[in-house]
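What follows is a single structure, and I will ask about it in a moment.
All protein chains but one are shown in place.
The chains carry the letters A and B, assigned in the order they are written, with residues numbered from 1 in each.
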């Protein structure tokens, strides 16, 4: 593909900031400092990567005011270099446009409302009564149930499944293998057998949400499962029934969130973390990777519960004591008492 | 959809229990105590939610004998309110019936036996020699390998994959993205390269099993992987080759079970737990979320191994000592000896 080149002057005219050095310098693509090639525009998001400035082959750099003097290369100085880079990269790398229309192999139910600007790929199935908004791309092999609503400009990559009745917002991005609206895990024990509890809630997803590959979001048992605006979910996350995730919260891969838990806004949850059910997590909470949250968190802040790894033999020796920690604490208490007595005798 | 309404009298006639209050009260749907609307039948499964009875807008309540006097609303008094609710909900919310017949876009192999009452959706693929029982629903885009057997009334949601030779029981529910019968992870190291070990066992699944979205169950290496009757698996569970899961065991999301492990009947395994390979877990064992089971469990009971989370700085201080727990225990032992000596001198 022939790429268009842009002058730094063009870029600051569009995105703000100021050029230091030759504003006629042209760039065709973004790159990382350490692997950028000729014609690439790299970025310095943090002072700790300053050392990479000397060896970079980038044509120009996006950086902050504090680092403006750290290179002689042509540069764009701005307030938030990483966000600036995101904007430039989105401009240089727009998502592929897919042609409007319905592929002849798609199976479309009765009474659907598919906007004429939407792209419906091969082997897509769309259930009766479903509405697909303008400029949506529903790619190969997606299966959308009956009576689903999808807003405008949503992109569903190949083989996404959406069950019946779910409501998805504008500009949703859902990656391949995501399953939205499958039954929550609800059942009652009755004389030695599990009875299934029908899951009659929906999944309701706000605007500007991204859902990673093979992530699953279950429909609510009675009420809805809700993903608010701007939530970003990585791959292989499991969101159980009746969970609510607050706006602009970002969750890394492999996290599991049990049923009926409410997570606040602007939270950040590390990979493979877990959150038990029926809890409430405040806004602006950060949870470390691999941490299980077993009770509600009422205050913003960072929370962690990780067993530190070590060489196997060392771990074995140390971990053995964990099963006897209560005894160890008792021994220390006893020693304290005994030493107090001895101190009395020796006074 | 126009919903039918039922009198409480109709419901107890069908499901047992007794009405207290106006038996002519009608309900059209089930609901949760705190979000029920007019015409909803809510339930009180545990006395700890009694406080919600005062504010509920439900038309009537299902509850147990002990709570029969806790509300003046019309109510159904029964032995197991949650199971009762499950039955009523299933009655009011039957699974959507799919029309019998094979969609013209489905690709059907030679020598298949597909019951005429079965529904085969668009873009389904069914391999040669496969048998599909009466009233099954194999939904859009499922791929069923050759020589598979599926019992009666199974529901495979869109994009389930079943590999060749597997045998699935009656009333199986498999949610989207489930993969049944992929190769187990078996290989032998030979002169610096891994040799693949053909996985020639099957997956054999009993009756009344439910399998969550994106859950994977590998075929056996030599013998079969077996899921017994009534097992309930949530989303994103990984069941490795030659595992056996006992009847009526329920496993929450994101659990991983390594190869050749046998799990008993009526076990309950919490989300994101793990079980190592070649172990044996007794009947009626409960395993907490996020717990790794590293050795066999011979006795029924509850087992846990969770690192408790805390504020990040606090965790950091405490966790640092884990790498030196063995030394700490040694110090305590030494102190005990020294204190004994001192006590002797001070006697």
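As a working rule, a contact is a pair of C-beta atoms (placed from the backbone, for glycine too) under 8 Å apart; a residue touches a chain by one contact, two chains touch by 3 or more.
No experiment lies behind these values; they were computed from the predicted model shown.
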item: Which of B:102, B:209, B:245 or B:306 contacts the chain that the document leaves out; value: B:306
item: Of A:187, A:250 or A:300, the one touching the omitted chain in the full complex; value: A:250
item: Among B:3, B:18, B:113 or B:317, the residue in touch with the chain that has been omitted; value: B:317
item: Residues of chain A (touch criterion as defined above) contacting the omitted chain; value: 29-32, 35, 80, 82-83, 85-87, 89-90, 92-93, 95-96, 103, 105, 121-123, 139-141, 157-159, 173, 175-177, 208, 210, 212-214, 230, 232, 234-236, 248, 250, 252-254, 266, 271-272, 289-290, 306-312, 315-316, 319-320, 322-326, 328-329, 332, 335-336, 339, 342-343, 346
item: Absent chain, residues of chain B that touch it; value: 105, 107, 123, 125, 141, 143, 146, 159, 161, 163-164, 177, 179, 182-183, 185, 187-190, 192-198, 200, 214, 216, 218, 221-223, 236, 238, 240, 254, 256, 258, 272, 274, 276, 286-288, 291-294, 301-308, 310, 314, 317-322, 324, 328, 331-332, 335, 338-339, 342, 345-346
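Quick note on the criterion: only the chains that are shown with their structure count from here on.
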item: Chain A and chain B, separation of their C-alpha mean positions in angstrom; value: 25
